[in-house]
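Moving on to chain A:
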Amino acid sequence: MATKKETTEKATPKKVDAPKQMQTEKIDAKIPEGPLAEKWTNYKAHQKLVNPANKRKLDIIVVGTGLAGASAAASLAEMGFNVLSFCIQDSPRRAHSIAAQGGINAAKNYQNDGDSVYRLFYDTIKGGDYRAREANVYRLAEVSNNIIDQCVAQGVPFAREYGGLLDNRSFGGAQVSRTFYAKGQTGQQLLLGAYSALSRQIGKGKVKMYSRYEMLDIVVIEGRARGIIARNLVTGRIERFFAHAVVIGTGGYGNTFFLSTNAMASNGSAAMQAYRKGAYFSNPCYAQIHPTCIPVHGAFQSKLTLMSESLRNDGRIWVPKKLEDAKALQAGKLKGRDIPEEDRDYYLERRYPAFGNLVPRDVASRAAKERCDAGFGVNATGLAVFLDFSDAIKRLGKDVVAQKYGNLFQMYEKIVDENPYEDPMMIFPAIHYTMGGIWVDYELMTSVKGLFCIGEANFSDHGANRLGASALMQGLADGYFVLPYTIQNYLADQITVPRMSTDLPEFEEAEKGVKDKIAKLMSIQGNRSVDSIHRELGLIMWDFVGMGRTKAGLETAIKKIDEIRKEFWSNVFIPGTADDLNVELEKALRLADFIEIGQLMARDALMREESCGGHFREEYQTPEGEALRQDDKFSFASCWKFTGDGKEPVMLKEPLDYEFTERKTRNYKN
Partner candidate 1 sequence: MDKTINITLKVWRQAGPKAKGHFETYKLNNISTDSSFLEMLDVLNEQLISEKKEPVVFDHDCREGICGMCSLYINGHPHGPDSAVTTCQLHMRRFHDGETITVEPWRSNAFPVIKDLMVDRRAYDKIMQAGGFVSVNTGGVPDANAIPISKKNADEAMDNASCIGCGACAAACKNGSAMLFVAAKVSQLALLPQGKVEAASRVKAMLGKMDELGFGNCTNTGACAAECPKCVPLSAIARLNREFICAKFKD
Partner candidate 2 sequence: MWLFNSSVGRKFVMSITGACLALFLLFHATMNLVAIISEDGYNMICEFLGANWYALVGTLGLAFLAVVHILYAFVLSIINYRARGKERYAVSSRANNVEWSSMNMLVLGFIILAGIVLHLCNFWAKMQLVEILGQEPANGVELIKYTFAQWYFFVPYLLWFVALWYHLTHGIWSAMQTLGWSNNIWLPRIKCISNIIATIIVLMFLVVLVYYFVAGNCCAATCAAI
């Protein structure tokens, strides 16, 4: 085999007694030389490519069929690679990218409001609180325009103006209108575009689709990812798959919190397997709390529903000025519309005059928490603020508002049973997106050779906070325009590697590991359902690793998660058998990983003694309650390395050098 000369990186961890932060290996992000604006062009001009005849000989596994996974699988197949695509749902079109409502950013400057690639780059870097890699973010901004072109060519019905050209709306964290949208269903339309491209390749036989399959392990042979072990969710069979490279595009781990805006089956397990096989897990503590979700209403609640951030374009956020009014609202004696204009506190407009209701998500979320903590919450639980459209309805008329937000209003009314045209909506923050994820270099390759990670599953482009309408942009950028190039730089060396047998001992061993784990879970036969333990984990996460974090709280969280782990592995009950469709087993396997992720998040948050973006440590804030970064100490991406079950992971650092932008304190006031 051609890979013998490679130094093998052992998948089994070494014993680590060294201090946690000792830099044992150098982290190379492989950022190309040259000026910021030329890096990507230079990279593409000099990278290695695979010729068409050789592409046919190479297999690529893509796990996940969201925006990143589907677009990557389709693009790679179009180029001529053989692609094996996996998703846990019945169809690739179900991936949770579909639920994104608001829009997708691009630096087209169609509105002639001064937008440019640089400005999109700058807004993203600044929005991410200077914790993202400059080169990656610039590349993202560069390819953003191609994405819009591509989607329109696929037949994505973006909103248009009467002249027939594309319409834009503005979004949080930007002073230009650069967001393209398709009603309140942009994610759906973009995903269906990628899904159609993927379907075309499945029809042609270039992609082999495995739906209702869950990846449970990655097979590493001589230091390179060479396949996966997956469970057929319908039959319960464990199967082996070989490929020359493996791509993980399985989304974020927000469901660690149990209640989040993620789909029920969204999970962090694929990322966790990558981590266990030696890929660094980076910045796990950066989790985004979305400010405009429908508040929690009962103990039976299974998920939180997000209302598009675009609502903040025309809606105004407020709580009562007087505490007695808030009390009356909480008791249900008053309704929002009963409170006169002069007694309303439009706190975002008050605190941030320049951006008002359009401040970035983390700022808006914390401000809501601050008001509710002070007792001004407006629903029975005291955990809600108003989002009011009465001004917009007065200014634009009900029809225009209905045209813009009708489907969102309808959704709200169905859930809450109140008419938002008459009573102001109630909203509260909820976990929504995780900026952290598997560490990747400029080529989107993890620290395991041949293992790539794209979309929300990786850590790269959003830094400590993601701006609205940027997730769709990143997912599609990775899948359509970045990975299909960069993966060739890796695969160019692999053309002489023949397809390997899945009978190799590495496959056997990985399969055995998976089977043992399942057997262990099935044998516990305890007394707790998976969900009841998951809910408990979620509460700990929300209380201690949520919007406001403290040293003491995080230490408590780590301890409590230890207890949860013990409870889970000794008292969980899974009905049924392992060799059949077994939803509880699926959930248990995912929860086992959520417990590890939760603890890793707490560890990372504890280590990061600063406040930045989605990570807010209460010890580090300005007198006005704004986030206080510690650039001298924490200007790096943390990279956690797995060292074995029950052992503390080791943290490495990828320093973040800002060559082209000046780091400022984020200021949305003026």
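Couple of notes before you dig in:
Definition applied: a residue touches a chain if its C-beta (ideal position, glycine included) is under 8 Å from a C-beta of that chain, and two chains touch if they have at least 3 such contacts; residues count from 1.
The candidates were selected such that all candidates are chains of the complex that A comes from, given by their letters.
Keep in mind the model is a prediction, meaning the values are calculated, not measured.
As listed, 1 or 2 are all part of this complex, and the one touching chain A is 1.
Contact residues on chain A toward candidate 1 in their complex (touch as defined above): 71, 74-75, 78, 89-96, 98-99, 108, 110, 146, 148-166, 182-183, 185, 187-189, 192, 195-197, 199-200, 202-203, 209, 211, 234, 261, 263-265, 297-298, 300-303, 305-306, 332, 380, 410-411, 414-415, 417, 480-481, 484, 529, 531-532, 573, 575-576, 580-581, 583-584.
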